[in-house]
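Presented below is the structure to which this report refers.
One chain of protein is taken out of this complex; the other chains stay put.
Per-chain numbering from 1; labels A and B assigned in written order.
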Amino acid sequence: MKDTVKQILKQYGSDRNRLMDILIDIQEQLGYIPKDAIDLLAANLGMSQVDVEQTISFYHFFSTKPRGKYAIYLNDSAVARMFGYDSVKRTFESEAGIKFGQVSDDGLIGLFNTACMGMSDQEPAAIINNKVFTRLTPYRVREIVKHMREGKAVEELMNESYGDGKNQLPSLRSIVSSNVRRKGMILGDDYEMGTVTKTRLTKMSPEAVIAEMKHSHIRGRGGAGFPTGLKWEFCRRSKGDKRYVICNADEGEPGTFKDRVILTEKPELVFEGMAVAGYAIGSDEGILYLRYEYRYMKDYLNEVLENMRKQNLLGKEIAGIEGFDFDIRIQYGAGAYVCGEESALLESLEGKRGEPRDKPPFPVEKGYLGMPTIVNNVETFGTAVKIVLNGGEWFTQFGTEDSTGTKILSISGDCMFPGVYEVDWGFNVEDMLDMVGAWEVQAVQVGGPSGTLIGSKEFHRTLGYSDLSTGGSMIIFGPQRNLLKDVVLNFMHFFIEESCGSCSTCRNMTQVMTNKLTKILNGKGVKSDLDDLQSWAKTLQASRCGLGQTAANPIVSSLKNFRHLYEALLQKDKDFDQGFDMEASVQASCNYVGRVPNFNHH
Amino acid sequence: MSKPVIATTSLAGCFGCHMSILDIDERILQLFDLVEFNKSPIDDIKKFTKPVDIGIIEGGCCNSENVEVLKDFRKNCKILISLGECAIMGGLPALRNGIPVEECLHEAYIGGPTVQLNTKHILPNDDELPMLLDKVYPCHEIVKIDYYLPGCPPRADLIWDALVALITGDPLKLPYELIKFD
Partner (left out) sequence: MSNLAKFKIDGVECMAEAGKFIVEAARENGIFIPTLCNMPGVKPQGACRVCTVRINGRLMTACTTPIGDGMEIESNKPDLIDIRKSIVELLFVSGNHFCPACEKSGDCELQALGYLYQMMVPRYPYDFPLREVDASSPYIIKDQNRCIMCKRCIKSVKDEEGRSYFAFHNRGDKLEVVLDKVLGESMDKQTAEKAMESCPVGSILVKEKGFAKPIGTRKFDRKPIGSDVKL
C-alpha cells in the first residue's frame, strides 16, 4: 500500500494541485482510499488529514472503504427509472445478496446508485470498474453477476456487440452506442483534422481569430450562453504569466449525453478547437476536464492526443507557426454535478472540493491556479473550428439572430429514436417531437432538471437563448408518467444530492422544499403549500452558482405549467395541515413499551 | 361589552412561561380588570366553560395528551398564542429530537446510569398514560397558531405589551430588548 501511494505521489510531484489525479489513481489501484494512505498524503502534501478527507468526501466515486472487487454503479436518474431501473436494481440485489450501498462480505461485489451518467439514450445503464454497461435487463444482470462469481475480468463480462461508430475502435471497445441521428456542421463527416490549424491559423493573427468568433455571435453551448468571442477577448487582455484553456466535459445535467457522443465521434475536432482557443488567447496549456463516468474513453482519447502530437497539431511550433506551443492533458472529475459550473470545475482541477467561487473575479481574470483562463463547453470548441474555417459571417446564416449556429440535442425518454440530433437553433418543440418519433407526449423537460418542464400548450416554442434556452438535454414524458412523483421529486433529490452545500440557501432549501413536495404527494397538502413553494423558491436566487439558483426549477416550472396536478392532490376540506400524524407518531414508543395505541381514553 | 376571555395551558413546558406571566407583578390586577380567565392553571378552571378569545400555549407537544389539549384549545379559542421557546420550537424537551424514541426510553428506564432501582426493567405502558410521540413537536406544526412570543421565558413586559395590544387593538411596539430566544 505505502509503496503504491508513494509511487503515485512521485508521479505527480507531490503537487497538492494534482490531488484529484492522485486520489483517482489510489482509488483505482487499491479499490479505495485507506486511512493509512490519507496519513501519507497529509504528511507529504503538507495538509491536515481532514483537509485531504474534505476533498475525498466531496466526490461520489471516492471511498475510504473498499467498494468491492466489482464496484457496480447503477444509474438512478428519472430516465433510468422509466426504462426498468427498479427491476434491474432488484435483480442486482437478489443476485448479489446485498442491498444498494453495501459491499458483499466476501468483498466481491459492491452496489451503489449514481446520478445520470450520460447514457439516457440507452438506459438502464451501470458503470462496473470503469466500463459502461447499457440496456441492462434482469437476465443480463444475472449473467453478469454469475460471471463475476466465476472471477472473469470486467472486459469479459461484456458479451454484447460493441456500439456503433468509433465505439468499436480497439482503444475504445465500448458497448455504448453513439446514436447519432442527425448531423450538422459539428457531427458531419466533411472535415479533415488539422485543416484549420494548417490553413487558417497560419494566416491569421490571434486577434483575427477572436474577431471571427465575435462576428459569429456564438454563445457558450453549456447552457449559460455567454458570448464565446468576448470570453476569449477578455482572457487575452487579462494579465498573467500563463493562460489556460479548459474544456468542460463534465456534462452532468440529467438527460444530456451529447458531449459523450462528440468526444467519441469527433474528439480531434474538440482538441483542435482547444488549440485554436490557445492560439487566440495566448495559452500553451489545455486541460480536458472529463467526468469520471466517461473514464472508459481514457485510452482512446489519449491515443487521439498522441496522434495529433505526431502530426504536429499539438506540441511545439504547431503547424510551423512560430511561438505557437500548445498541448492538452486530460484530468478527471470523480462524480459531482456541480463541477460542471466553471469555477467549481477550476476548484476541482486544483485538487479541491468542487465548490463554486464567488464572481468577480471571473475565470478570464483569475482562473486555474489564479491565471487567466477560459472554460468552454465541448461543443463550443468543436464549433469554433468550423467558425474559424468558414468565417463568422458564414456561421450567422444558421440558427436565429440571437442564437446563431447549430445545437446538438440529447433527446431521451418516451420516443422512438433517442439519441443526438444536431439542429439549427430556432427549431420548435413540436418539430422536435415529430423528428424523434414521440407520438403521445405529456411533457418535455427542456434543459434538464435545472431547465423547464413544459406541456403541450408550449410546444410551439422554439429553442434559443431568448425563448427555450438549453444546454441540450431534452427528456420526453408520455401520458403514462407520473410527473410529480417520478420526475419532479426525482429531480429534487438529485439537487439535494449534488448540492456542494456551501451556500445555506441551496444546502437547506432544496431539502425544505422537497419535504413540502413529499407532504403534498402523501395527500397531506393544502392550498397554502403551493403558495409557500412558490415564495420559498425566491431565497434560492441568492445562491452563489447556477445549481443553487435553479435548484427549485423542477417545482417552480411544474407549478407553473402543471398546477392542476398539484391541485388534484390537495385536501379540499382543510386549509391547515402540517402533516402531523398522531397515529404514526406514537407507533414507535408504543411498540417499545409494549402497548396498543389507544386514542379514546383521554 | 363583556371582557375578552383568556385561557392558558402548559404542555411540554416547565411552567416558566406561566411564571413569567405572573412576573408582570402588580399589573396583574390591571389584567384582571381587562380580561376574564377561563381554563387555566392560574384560576384552576379545568375545562372550557365558554368560548375563549385568546388561548395562550406554553410548551410543545411531547405526548398524545399534549396534542389533544392543544387541539381542544384550537377548537375553543379564537386566537392562539405560542408562548415561549418550547411552544415555538420544542425547547429543551426537543433535545431528544433526532434520537430514536426507543433509545430515549431505554436510557430513561433501562440503560441510563440513574435507573438502578428499576431492576425489573419496567417500562411505563399503562393504558391511562399519555403515549409518547416520536419527537417533540412545535405547536404550529400541529394546529394553526396566530401569534408567537419567543423567549425562555418570554419577558413579562413582552407578554404584557402583547396582551394589551391584542385586547385594545392598539399597535404593538416591540422594543429590541424584549425579543429574546433565551
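As a convention for this text, contacts are C-beta pairs under 8 Å (C-beta built on N, C-alpha and C of every residue); 3 or more make two chains touch, one makes a residue touch a chain.
Note that the coordinates shown come from a computational prediction; the quantities given were computed from them, not determined experimentally.
Of the chains on view, those touched by the hidden chain across the whole complex are A, B. Here one chain is not drawn; of A:I128, A:M213, A:L263 or A:C500, the residue touching it is A:C500. For subunit A, the residues touching the absent chain in the complete assembly are 46-51, 53-54, 57-58, 336, 353, 358, 360, 496-505, 507-512, 515, 532, 536, 538-539, 541-544, 578.
Within subunit B, the residues in touch with the undisplayed chain are 82, 85, 88-92, 94-95, 97-99, 135, 138, 140-141, 145, 147-150, 152, 174, 176-177, 179-182.
Here is the rule we use: only the chains that are shown with their structure count from here on.
A separation of 50 Å divides the Cα centre of subunit A from that of subunit B. Of all the residues in subunit A, the ones that touch subunit B in their complex are 576, 578-580, 582, 584-595, 597-599, 601-602. Subunit B makes touch with subunit A in their complex at residues 64-65, 67-68, 100-102, 105-106, 123-128, 130-135, 137, 140-144.
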